[in-house]
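Have a look at this one before I ask anything.
A single protein chain has been removed from this complex, and every other one stays in its place.
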Amino acid sequence: MTLLMDAAGLQGFLQRDFGQVAEDFMVERADLAGVTLRLRVAARHLRPGGTVSGPAMFGLADVAMYLAILSRIGPVALAVTTNCAIDFMRKPQAGVDLLAQARVLKLGRSLAVGDVLLFSEGTSDPVARAGLTYAIPTKAASAN
Amino acid sequence: MTLLMDAAGLQGFLQRDFGQVAEDFMVERADLAGVTLRLRVAARHLRPGGTVSGPAMFGLADVAMYLAILSRIGPVALAVTTNCAIDFMRKPQAGVDLLAQARVLKLGRSLAVGDVLLFSEGTSDPVARAGLTYAIPTKAASAN
Amino acid sequence: MTLLMDAAGLQGFLQRDFGQVAEDFMVERADLAGVTLRLRVAARHLRPGGTVSGPAMFGLADVAMYLAILSRIGPVALAVTTNCAIDFMRKPQAGVDLLAQARVLKLGRSLAVGDVLLFSEGTSDPVARAGLTYAIPTKAASAN
Partner (left out) sequence: MTLLMDAAGLQGFLQRDFGQVAEDFMVERADLAGVTLRLRVAARHLRPGGTVSGPAMFGLADVAMYLAILSRIGPVALAVTTNCAIDFMRKPQAGVDLLAQARVLKLGRSLAVGDVLLFSEGTSDPVARAGLTYAIPTKAASAN
C-alpha cells in the first residue's frame, strides 16, 4: 500500500474540484494511517446555541473519508458516498474547530469502507463517529 | 396516538427556533402517518455538477424526522439526534426540489426512532433513505 | 419491473442452497411490493428471558432482504451483504413467531439497497427496522 497523494496534494485537489467548500477545510495530515482534516468552524456551521450542526459534522466526516480514499487511489473525482452511519455522542465545544481522523479499512475493486472520529480541537473524547462506504469507479482502485 | 402539532404549527416552530435554516424548508404535510418536508433547493445546497450535496440531504432527513417527532410530543426544542444511517441510492435530479417523507416507528420514554425516504420532486424512485434515532428529554414523550 | 421468483420459488431456493437454516424460515408472500418472511421461533433463537436474540433478528432481516432481491434478479447465489444498520425498538413478544417485511428500494448494476421491518406476529408496532446493502454480481441485475 502506497500513498498517491499527500496533504498538500489533497488540499490542492479540494481547491480545484470543491471550490465552494474548500475554504472550510484544511488537511492537517495524510499518511498511511489515514487523514486528519480540520473544519474551520464559522457561523454558517452552527446551530442555535452555538454548537456545530449535524449536517456540518456529517460533511466533515464525508470529506475526510473521501480524501483518505483519494490519498490511496489518486485524484479520482468520481467516487460517491453510498452509505454513512454516524453516531453523535457529545455536543461539540463552542468556539473551537473540529478535527476528523479518517482511516481506510477496505479498498476493494468497487467499494471502499472506512471510519472517522470527530473531535473538538483540544479534547480527547470524540464528539461523533461515522462509518462510510464509497462506490469507486472500476479500475481506479487496486483489487482487494 | 394524537397529533400535537400540524403542518402550520411545525412551520411556525421552525421559523421561531431555526431562523437560520427555516427558509430552506416547507412543511407540506403532517398527520398521523408522518411528515412530508420540502427542501427548496438553492445554490448553497449543490455540489459541483449541480446535484444536491450529501450534507444537504442529511440535513433534510434530520429536520424531517425531528418535525415528525415534534408533531407527536409538541414543541420540545431539546430532542437531539444520536444516530443516523443514511443510504445514498440515486443522484438527485438537477433543478428540482427534494421531498422527505418521515415516519415515527417508535416513540419511547427516552428514545424516538424513525425512517425517512427522500425523493426528487416528481419522481417515484427514492434518492436516499435514512434511519434516525433521537434522544428526547424524559417526560416529554409518552411511555412506549 | 417483473417478478422472477415467487414465494414457492424462493422457498425452494432456500431449501436447496441454505439447507442448514431453511427450516427456520417460511416465505409468506413475494410480490412486487416485497417479501414477507416468517421466522419460526424455536429455542435456539432465544436469549435468556425468552425473547428472540439480536443475531436471530439480524439473520431474519438479512434473509428477507436477500430473498426480496432474488425475487427480482433470479436465483443468483452470489449476492453478499455489505452493510446493515439495524434499530432494535421493542422487545419481541415471547412465544410468537417474527415476521419480516422487506422491500427493495434500489436495484443497481452492482448494489442493491432495501429496508426491512420486523414484527411479532399479531402486533402492529415493529420490534426492529433495518436498512441493508448487497453487492450483486455484475450483469445479474438490470441497470438502475
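Each chain gets a letter, A, B and C, in the order it is written, and its residues are counted from 1.
One rule holds for everything that comes next: contacts are C-beta pairs under 8 Å (C-beta built on N, C-alpha and C of every residue); 3 or more make two chains touch, one makes a residue touch a chain.
Please read these numbers as outputs of a predicted model, since none were measured by experiment.
Between the chain not shown and the residues B:20, B:110 or B:123, the one that touches is B:110. Among the residues B:51, B:83 or B:101, only B:83 touches the chain that is left out of the figure. Mapped onto chain C, the interface with the missing chain covers residues 17-20, 46-48, 53-56, 58-59, 62, 80-89. Against the chain not shown here, chain A presents residues 85, 87, 89-90, 105-106, 108, 113, 115, 117, 125-126, 129, 131, 133, 144. Across the interface with the omitted chain, chain B contributes residues 82-83, 85, 110-111, 133, 135.
Note that in this section only the chains that are shown with their structure count from here on.
Judged by shared residue numbers over all numbers used at their interface, chain A and chain B contact each other through mostly the same positions, with over half in common. Summarising the inter-chain layout, the chain whose CA centre lies farthest from the centre of chain A is C. Each chain gets a centre from the mean of its Cα atoms; for chain B and chain C, those two points are 27 Å apart. Mean C-alpha position of chain A lies 33 Å from that of chain C.
Of all residues in chain C, those touching 2 or more other chains are 85, 133, listed in ascending order.
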